[in-house]
Each structure stands twice: as structure tokens, then as C-alpha cells.
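Shown here: the complex without one of its protein chains, the others still in place.
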Amino acid sequence: MQGFFLFPDQASTFAGPVDLLYFVLVMLSLLFAGVLPFVVLYLVVRYHRSQQVDRTNPPASDLRLELTWTIIPLILAMIVFFWGAFLYVQMRTIPTQAIDIYVIGKQWMWHTQHSNGKRENNELHVPIGRSVRLIMTSQDVIHSFYVPAFRVKQDVLPGRYTTLWFEATQVGKYHLFCAEYCGTEHSLMGGTVTVMSQSDYQAWLSTPGQVIMPDGTIQAGTVLVNTNDVPSKPITSSSLSDPMALAGEKLFTSLGCVSCHVMAGGGLGPSLKNVFGFDQPLADGSTVKADENYISESILRSTAKVVKGYAAVMPPYQGQLSNDQVNQLLAYIKSLSTRGGTAPSEVPTAAAGATAAPVAADLVAKGKSLFTKIGCVGCHMDNGAGLGPRLKGVYNSTVTLDDGTTVKADEAYLHESIVTSQAKVVKGYSMIMPVYKSQLKDDEVAALIEYVKSLGSAGNQP
Amino acid sequence: MSTTALINHYATNRATTASAWLKSWLLTVDHKRIAILYLISINVFFLLGGLAASAVRLELVTPQGDLMSADMYNRMFTLHGVIMVFFFLIPGIPSVLGNFLIPLMIGARDLAFPKLNLLSWYLYMGGGIFALCAAVFGGVDTGWTFYTPFSTSYSNSNVVLTIAGAFVMGFSSILTGLNFIITIHKMRAPGLTWFRLPLFIWAHYATSLIQILATPVVAIALLLVMVERIWHVGVFDPAIGGDPVLYQHLFWFYSHPAVYIMILPAMGVISELIATFSRRRIFGYEFVAFSSIAIAILGFLVWGHHMYVSSQSVYSGLVFGFITMLVAIPSAIKVFNWTATLYKGSISYRTPMLYALGFIGLFVIGGLTGIFLSVVAVDIHVTDTYFVVAHFHYVMVGGTMMAYLGGIHYWWPKMTGRMYNEAWGAISALVVFVGFNLTFFPQFVMGYLGMPRRYHVYPQEFQIYHVMSTAGSTILGIGFMIPLVYLLLSLRYGRLAGDNPWNAPGLEWQTNSPPPTFNFETQPIVTEEAYAFQPE
Partner (left out) sequence: MATTPHEHGYNPALLHHFDTPGQQKEAATLGMWAFLVTEIMLFGGIFLAYMVYRWAYPAIWAAAAPHLNTPLATVNTVVLLVSSLTVALSVHAAEMGNKRQLVTLLLVTILLGATFLGIKFTEYGEKFAHCAGYANPVAWMTGGERLAEAECLVPGANFLFPTEVASAAEGSAAPALVARPGMKTPHQLFFFLYFCATGLHAIHMIVGITVMSVIAWMASRNKFSPTYFTPVEIGGLYWHLIDIIWVFLFPLFYLV
């Protein structure tokens, strides 16, 4: 099938199965559409009025024949239906470890936004061998994102998010088309999807390009990075994962969302921790799953649904935020939830593995510097009087949680306390530690864990 | 009841002045005259739609947009779609052949509501004039599907005027359907039980059910679009929480059954043609009759297969896909039954039969590719590409159009009293068949390769298919023009046909050609099954 001139390039994991199903359909059709004309031809020749043939007792009907040619096509139809159904369900089931890319369609171009902030127009660069999920919305009319070589297509709607996923299997450049008529330049609303090897993709991600700033403007020639004190201008440096979420966090503050949506709870608006991906109880007693559509509706048309126990006082932001800004807020709110994440756009490359596991001592030193630089030391004070518990001797000790249970503070617990800090809270402390999941790379978390371990274990200090 | 007195009245009181002649046509309530009015107006619209198609195909010969601007191209394909769907295919066979033949085939003097029938024609013309005005005033560029929010909030063209045309035409369709249903229920001749009816009647009955039930829904959909466009507020506007996909549901709830409005009458015609030119009763009469009803019912349950990628849920996709498989089966049953009718028949290769045989071949391809499209996993790749364009042209042109031409030729002697030139009939049938396949088969290939539809410019690699397609369309166009010439000539120079040139048993052949005003000298009484051919 690959390279067969009547089929487009097979460049995704879907292409082969779809082509096979199509080929079988073609064969079945050739069977019917090939045999039937011959039968007809034969009959119209043999029984032409000039022919002396036996025409006595022509049958008026034959139930067995009717049932045969009803049931056999029905069976064949069911076979292709179920085959297609299984394939279809696969195509609509998004794998958990997919890279998220935001897509905005507008008359008459595509904007694609990688989660490290890099943005493309009418182009999409993706790595080979990794699931990619496109989270798409339109700025105006209905468009449709179509990549024939991947055999995927999905309408892109205004006021809603739709998703499509694929895993590219072949390096190269492929057509991107808009496949829903959208006005004058509909035929020109396309571009190229470039599939690259994973290392090439990683390199591409880090090269400067366009980014969307939190205030919605576009800046070229930069890559957005994550630091805790983000200056008004971005710093060009190696990128960390998901600065989209960071941009969203800045927006969250600058728009004043943070004054109602208090993370610790008790504000005029509900806390947004662990909201994305969970069912939300509404005022009328029903529940709704907080997906991209729910979150964006809650921002843009906030009076539509109100969470139980809260008053309908949130102003709607329709018309005040661009699609890009909404996407940034989405990314931020996702980062606050244990169900919000998908894999960071960073690809674990061979290069990372090639460098031998750093020596533990180097890790401890690194962790110590991070502990200060990120600001952990501000809450986790050595004298135990800080907002967070002291960490000397925590490792492998028995920690009492606020619900009365106890847990061993092993590496998994330490990891969890950094990355998803609201999961467990130590008794006597409040649930105010920020979540660092989207802000720290795996090796940085590992370094912090090594540092905490170095502070002593099981109640004993070094 | 004797109608001799009335016949005499009309025979002696023929219109003698030009204005009286005009009134006798424009104020007629005779179903036969109304059918002729439709014949003329529908063919005029077909020519206009064909011109629009020629413009589209001409532009597509080259990958660049060098013949016309993008806006003009968009208006051209929209005009082609709007005219062909609303003003040719949907009224087509029912309004011309149905109007003429239904009372004749059931032994009645007219339809149940003759004045309503005339009103239907005026509504058709009114709607058509709206659409033509829209075209003259700059056209409309939304596609015949008028998807929101493009049509409501973004298009800079004559959306309201065009939609008004479709809206008004919809009422024509509803009234025609209503008329047919009551006529078939209440006005059959004595002895004409349901299972003695010609299959043409069963097909039109099923069609009429769809017309009255589905058309009002698109009326409301289009009304909501018009209101939103005029007053800039509406239920399809995402900014106030509206859902543009709701429009698609309301639109396709009608427009899918609408395609069965287009094909069922055609299948009815084919049943008549196959029967007469095999001189045999249709094999499996009951199965063919019930399959029409089954298609009408199931056709209401599958609209979501036009919306697999519209953001419908996976479950919706699966349900609609499943039911779509089911709706394909009755059509297959018909095809097999027609084929079986040929067995032990006495077959002649007259022009109507050539069109009927062509129909079988082309409809099979069109129907099978419909199965392709109903498989959701495949549809994701080919929807909104030329694959879909090829599929629906196979069923609508290769299907409905062939049946329409076959029916026109078959009943031409009854309607006009004249025979057409058989040699030219056969030639043009062949030209149409060849031209059609050359036009549309390459489009299947193009579609699977990824060529999207409604594209004014396209990547170079698709050009070869477009060139083939345009070449074919030229041949097809010629094939459509030839009958126009010889059919019109036959009105003057054609051999007089007599009552029953085909020696067929239907009631319509038991009266004059053309029939007198009240159709029959004396009311027929039916004592035998349909298609009771005498051995030759």
C-alpha cells in the first residue's frame, strides 16, 4: 500500500489500517459492481426479444432469493461497520502521554502553539513516534484541520474546543488543508505539517520563534522561559516545560482572577485546584466534567453554569480575551490539577540518557541551590517556625497527615509533595504549598529529593 | 361518472385569443398542464445550474485561480448546488412525471387538490425567482449548505435572498407531497388495491411522506438563519452561548431525507422502465414496494453521517454509522430485484431501457461508495473531499438524472402524442454514460488522495484528475443538450405515437396521447395485478 499511486503517503499510525479497510471496501465493491454488470449484460443479451428462449413461467418472486440477497449484504455491511467502528474508537481515544499542541483556526490561516510557547503559522512541526494531541478552536467560523497523510480530520469550531490526535510514523513534509468551507480564501488556508525525528524536534523547539505573551501580543525571535520572577521581557535561555501555563498564571493574576479564586478555598469563587478533569457539582444539582470546553465557557460566558454553593457573580470575559489568552489560562488551570497534565513537550532524548546518571553529590548540591533559588527555604525554615514543616530528618520518617493517617516519607512521598503538593498535607499545616509539577524538570525534582534526603532521615540529623 | 359532457365542453371552448391561451396555462388546475409548466421551468433551472457547473469545471482545469476570483468561484459552486438541489433534483421527477402520471396511473381525473397543485408551481417559481435575483445581485458564497456562523455572521453575500428562495420552494415541496399522499389514499379507481399499484406510485408515496415530514424542519433552520442574519442575534452565535452545530443537525435532519426525495422517484421510474422493456412484472414486487417505505423511514435516522467530524460524540458516530448500513440494504434489494426481472423477460434496447440499465450500473457505484462514507474511520479521511462529491454525483446524476431522462423519453409519447427519434435517443444515452464516468470517476481517486472540495486553487499534483474531469463534463454537457434538440423537434416532426406505443399494461396507456382533460372517457375498473403483460 505504501507508495501505491492511488493512495496518499502513509505517515501516521492510522494510515495503514485506514488504507487496508478502504482497500477491502474497494475489493468488495469491485466484486458487486463488477459482477452485477456482467449478469445484467448476460441477461439482456440472452433474453433479448429476438432470442428464441424459454420464457414460460417467469418467477414472480422467490423468498429464498430475497432473503439471500438481503442477509448476505447485511452481513458484509456489519463486518465493515464493526471493523470501522473499532478503528474509529481508536482514532478518538486520546492516549494519556500525548504532547499537547494548541491550534487556532481563523479566516484564513492556522496558528499552532506548542506548550513551550513556540508558535507557528500555517505550519506544524511534530516529532515522529510520539502521540500528539491537537486542542483546537476557531476564532470565527467553522474550519477543519485535515492532514491527508495522517488520515485525520476534525472540524474546528468557534466557542468550543475540539481535539484530534495522531502519532506520526514517517519523516517528511505533508499537506495541511482546511476542509470546511470558510469563505473567500478557504483554498489557501493550508500549509505544511513537518514530521521530524525526535532529536530534531527537540532542537527545533528550542530555537527562537514567535511566542504569545501573557498580554496577548506576539513577540518574535524569543522563546518563553519559566522563572519565578518573570520580567516584562522574556529571557532567551533553555526552555523548561509548559511556559504556556506560566503565561496563564501571569494572566490569572493580572486579570484579577486570583482575588476571587483563592487557591486555599473560601473565596468568592471556587478554588481551581484539581478542577480540570474532575466532575463539578452545579447549582441545580447536576454535574459536569470540567474539560476544555467547560473551563473556557466558565471564563467567557460565566453565567452559563454556576458551581454549587457559589453565587453567579463572575463577570463573563467574552470579547475581552483572545483565543491565545484563553489557551494560556487553560494551560495554567490544567497545571493545577492532577488530571490536567499530559506529557511535557520535551522529549526524553537519547542524549539525556547518554550522560551518565549524575553523581549523587552533584545532585545534592544542585538540589540545595534549587531549594534556595525557587524559594522553598522561605516556608520550609530550619527552625520549624515557617509556613511549611522543617525538612531536617523528614526522609523515611513517619509523617502524620491532616486527616489523622500516617505515611512513610519515602522518595515517592517526597516526590509527590513537591510535584502535587495538595495530595497530602502534614497535620498542623495549611494546604498552601504551590504545585511544582509544571515548573520543574524531572532531574530538578530528583535533585531536590536528594537534597532533602541529605538533610537526614528518620528523625535523625546528619 | 361520465365526463363526456366536460370533454365536449373543453373541446369546443378552446382558447382563441392569446390572453385566453396564456390564462389557460397560467391559471390551469389540470395536473397535466401543471406538469408541463414544471417541465419547462425545471429544465430552465437545470440549464442555469449546468452553466454554473461549467464555470466551476473550467476554472479547475488549472491549479491556479486564473479564470475567476476566489469570491466568484465560491458563488459559482454555491449557485450550482442551490439550483441543482432545490430547483432541479428535489422537485424534478415528482413535479414533472409524478404530477402528470399519478392520477393517470390510479385512474383518477386529477390530483386531490388541483388548485393547491397550481399554488405549488407558483411557489416553486417564486422561490426560483428569489434565488435568481440573489444570483443576479452578486450571488451567494456560503455553499448550498449555508453552514453557520459563516452564513449568519461572516458572509458578505445575498444570503437572505437565496435562503428565502429555498424556504419558499420548500413549501412547494410540502404541498406537492401532501397532494400526492391524499390522492393515492383516496382517489384510486375501483379495484385498485395497494398491492395492485404500479411501483412508481409506491415510490412517490414514500417520497411524499418524506417531503411533508422533513421539509418543515429545514424551513425552521433556514428561518432561524435568516432572522440571525437580519437582526444580528441568534441561537447559532457562539458568543452568546449558541451552538453552530445545532444548525447542522436541523439542516441535515431534512437534507439527508431530501436525498431520498431525489432518488426514490427515480427508482420508481426505473421499475416502470425495466418492467415495460422486459415485458415482465417486476420480480419481488412486494419487496420493492416495501423497500421504498423502509428507505423513507430509515432515511430519517441517519442524518449524523454528514457530521462525523463536526464534534459529534463517538457514540453518535457509531449509532449513525450503524443505521446508515441498514438504510443501504433496501436499495440493494431493489437493484437485485430489477436484475432478476430481466430473467425470462423479452428485452428491447429502446432509449428508456438504455437509461435504466445505465442507472443500475451507476447507482450501484454511487450506493457502494455511500457504504465507504458510512464507515466512520474511512469517512474521517474522505469527508469534505472530492470522494464525497463523486459519490453524490453518481447517485444524483448517474441515478436521478438518468432516470429522469429515461422517464421523459418513455412518457414523452403519452405527454405530447409524438415519438422522439430513437437513434438520437440511443446516441445521447451513450454520450451521457461515457461523459458522466469520465467526469466523476477520477474524483474518487482525487478524493482519497486528499483533494478537498470547494477549493478554488489546488496543489499541482491533482491537476491530471481535474483535467480528466473537465473533459468528461464537456462530453456530459453535450449529452444533455442533444435530447433538448430532438425532443423539441419531435413536437413538430415526430411520428404520431398513438395511445400505447410501448404496448404496456398501465392505466396511463389505456387512454389517449395526450390524455383528455379529465383523463379517461369512463372510469377504469381494475381487475388485475400491475404489469400484467400479455405474451407477445
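Going in written order, the chains are labelled A and B, and every chain counts its residues from 1.
What we mean here is this: contacts are C-beta pairs under 8 Å (C-beta built on N, C-alpha and C of every residue); 3 or more make two chains touch, one makes a residue touch a chain.
Keep in mind that this is a model prediction, so the values were computed, not measured.
> Just one of B:Pro198, B:Gly234, B:Pro265 or B:Pro483 touches the chain that is missing; which is it?
B:Gly234
> Consider the whole complex, including the chain that is not shown, and state which of A:Ala203, A:Ala304 or A:Ala458 touches that chain.
Within the whole complex, the residue contacting the unshown chain is A:Ala304.
> In the full complex, which of B:Asp243, B:Glu422, B:Glu461 or B:Glu521 touches the chain missing from this view?
In the full complex, the listed residue that touches the missing chain is B:Asp243.
> Which residue from B:Met72, B:Leu213 or B:Ile293 sits in contact with the chain not drawn here?
Touching the chain that is not displayed is residue B:Leu213.
> Identify the residue among B:Ala134, B:Ile181 or B:Val378 that touches the chain left out of the display.
In the full complex, the listed residue that touches the missing chain is B:Ile181.
> Identify the residues of chain A touching the omitted chain, counting contacts across the whole complex.
The list for chain A reads 256, 259-260, 267-269, 282-284, 286, 301, 303-306, 311-316, 318-319.
> For chain B, which residues touch the unseen chain?
Touch with the absent chain occurs at residues 1, 5-6, 9-10, 29, 103, 108-114, 174, 178-179, 181-183, 185-187, 212-217, 219-221, 223-224, 227, 231-235, 239-243, 246, 249-250, 518, 523.
Methods note: only the chains that are shown with their structure count from here on.
> Enumerate the contact residues on chain B facing chain A in the complex.
Residues 65, 70-71, 74, 141-143, 147-150, 153-155, 238-245, 278-281, 283-287, 309-311, 314, 317-318, 321-322, 325-326, 328-329, 332-333, 335-337, 339-340, 342-349, 357, 360-361, 364-365, 368-369, 371-372, 374-378, 380-381, 383-385, 445, 448-450, 452-459, 535-536 of chain B touch chain A in their complex.
> Would you mind writing out the residues of chain A in touch with chain B in their complex?
Going through chain A, the ones touching chain B are 6-8, 17-18, 21-22, 25, 28-29, 32-33, 36-37, 39-40, 43-44, 47-49, 53-62, 65-66, 69-70, 73-74, 77-78, 80-81, 83-85, 87-89, 91-92, 107, 140-142, 144, 146, 148-149, 151-155, 157-160, 162, 175, 177-188, 297, 301, 304, 318-319.
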